[in-house]
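Each remark here refers to the structure printed beneath this line.
Missing here: one protein chain of the complex. Every other protein chain is in place.
Take a look at chain A:
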C-alpha cells in the first residue's frame, strides 16, 4: 500500500464534517465510497424596502444545502482513506455503514475497526439496480452509445422521462442479465459464466500477463485473424447464401489447434476479447428479444469506460440485432453499487422524492481509462475520481407542452460532435474568464479574501476547460449550456453566488424610471404601430446583456449606450398578436434591467389587455445578469404601483410569476419546476415565448412545442451570427405553430436588421 499518499482535505472527501449515511462498495480493484453531507455556502437574496433610496436590498446569506459525495479510489488506498475519514469526521450520529460489492466481506473487519461503524451488507444486485435507476433519472446525458470511428466517440442519449423497462447486463467476473421493470421490480432473467473473469483468468493463462488492464492493452494491439478460424478460412470467401461475410469468426481459437507456430500475446488476447464480447452480446440480444426490450445498458468491470470492450460489445450487439438494439453505456457506471447502497441506507430521507443534479465543479467527469487516449488522467488527482450531486430545491419535470418529450434535446449545437464550434466556444470562455473573475471580485468589495477565492475559481474553471478540450465528453454532450452551467457551479463553489447582483440592481432601478414614459409613448401609437414597437422593444431590450461579450464591451466602454441606441439595431416584427387572444402565455424571460422592464413588461401588458393570462417564468437562482424570480417579484410590485394594468393582472391572478427551477442562463424544458408545469397545465397555456440567446438560441431553437411558440433573441455574438448566416445583432424571431393549427405567420431566423 502506498502510505506516502496525503489527501488534500479540500479536494477529496470534501465536507466530511457534516457527513452522514456512509456507504461503501468494494470491488475487485476499486473502492467506491458514498456519503451524504450538507454544504454551507452563500446565496444571494433580495429583499424589498419601502422607505429606502435603494430599489431593494441585496444580501448574501449562508444557506445549507444537501449534497451527495461519491469517491472512487484504488483498493490499495483503502486504509489511508479510512484513516482520513476517521480523522475528519467531526460529529455524526452515524452508526452504520452500508456495504456492498465482492470485497465488502474482506474489508469488513478493517472498516469496523477504523471507523467504529457497523458494516451492514446490502445485496449487490439490488444496489446496482437502485443506483442505475437513480443516475438515469437524475443525470441528463448519463447514457451513451459508443462509436469508435465516429467524430465523437460518445453519443449521449437524452434522458427519457420514463426509464423503465430496461435490461442491465452486468459484466463482472461472470455476467448477470437483469430485467428492470420499476424501482422495486427487477429480475435476473439470465446470465453467463463467460465474463470478465474468463477474459482475465484465461487471458492470464494464455499470455502470462497478470493485470486486467494490461490484457486489454494487449488485445487492443492484436490481430485476431491469425488465431481465429474465419468464415473465409473455411469457405475461401463469404458464405453467401446465409449472408455470412468472409471476415466473420467461424470458430474462436479455431486455428490454434493446427498451427505449428506460436501466437503473439496480443493476437491471443484480441481473439479472447472478441470471443467473450461476442458471446455476451449474443446472449444479451437473445434475452432482449425474448423479453421484448430495446434499452440495454452494459456495466461491470469488464466495461468500466474501457474503449476496447465498449467497442467490441457495441459491435456484437449491432451484429446480432442487425442494428435494432443499441448497446448503451453509463457515464457513472462505476458508482452504481455505491449509489444504490447509499440509497438503501438513506431511505428515511426519501432521496428519490427529490431531484438531484450533477455538480460540474465537484465531479471529475467521464475519464477514458485508456492512457493513450487520456494522458492527463494518470496525474495524481486521477487516482481519485469524484461525483457530487446537489439536491435541488425543487422537483423537476417536463414542460407539459413539449410535443415529444422523448425526442426533445435542449441544446442546439453539440460541441462534442462539432470540433470547430467546440474550439471557438472553449476559447471564447477562456478569454472571458478574466472578466468573470474581475466581476466576481467586484461583487464582494468589502471581503478581502474574495480575491483569493476568485483565483481559486479561475484555476478550477480553467482546469475544467482544459479537461473539456482533451475530453469533450467528460460531462455528457459538451454544449454552450454545459459550459455556462459549469461556470455557474464553479462560481458557487467558491462563494460567488451572484456576481451581477449590483449591476442588476442598478439597471433595474434605472429602467424602472423609464417605464411610465415607455408605456405612455406606446399607448400613443396606432394598434399596428404599437405591435411593431412592442416586438422591437423586446428585441431591443434583449440587446442589454452582460453575458454577451460583444455587448458587455460596448456597455463597459460606452455608458451612454442607451435604449434608443439599441432599438436601432432591431428589426421588423411579426404580427403575433393578431386574431383571437390566447388563453394563457408562458414567457421565459432573460435579462434584468431594460430587457425585463422596458422590453418584456410592456409586451406582457399588451397580452393582459387582450385578455390573455400571463405566466412569467424566471430563474430560481442567479445566473449572469438574468433576472431571478426573487428580483422579478419586487420589480413587478414596483411596476404594479405605477401601472393599473399590471396591478389588476396581479390582483386578479391573471399575471403569475413562477420560478423555472433552474439557475442557468440556458433552459432545459425537460427539467422544470413541478409548480411551473402545474400552472401551465391549469391555465391551459396556448402560447410559449422564449427570450434570449441562452434560452432560445443555444437551447430550444429546434424545440417542438404542442402550442404556438415564439423564440426570439438578438444574436450578440459575431461568430454565431456568421455561422447562422447573419451579422452581429441579427435577430432571431421564430414563430411556430404546431402541425394542424392555423398559422399566422411563420418567419424563420435570422433576419438582418432593417
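Methods note: a contact is a pair of C-beta atoms (placed from the backbone, for glycine too) under 8 Å apart; a residue touches a chain by one contact, two chains touch by 3 or more; residues count from 1.
Just so it is clear, contacts and distances are computed from a predicted model.
> Among "UTP14A small subunit processome component", "pantothenate kinase", "Programmed cell death protein 2 C-terminal domain-containing protein" or "Integrator complex subunit 13", find the name that the UniProt record gives to the complex chain excluded from display.
When "UTP14A small subunit processome component", "pantothenate kinase", "Programmed cell death protein 2 C-terminal domain-containing protein" or "Integrator complex subunit 13" are compared with UniProt, the left-out chain turns out to be "pantothenate kinase".
> Among the options A:47, A:185 or A:210, which residue touches the chain absent from this view?
Considering all chains, including the one not shown, the answer is A:210.
> Looking at the full complex, which residue from A:220, A:252 or A:699 touches the chain that isn't shown here?
A:252
> Which parts of chain A are in contact with the chain that was left out?
Against the missing chain, chain A presents residues 102, 123, 125-126, 172-174, 176, 188, 190, 192-198, 200-202, 204-206, 210, 227-229, 231, 233-237, 239, 241-242, 248-258, 263, 268, 275, 278-279, 282-283, 286-287, 289-290, 320.
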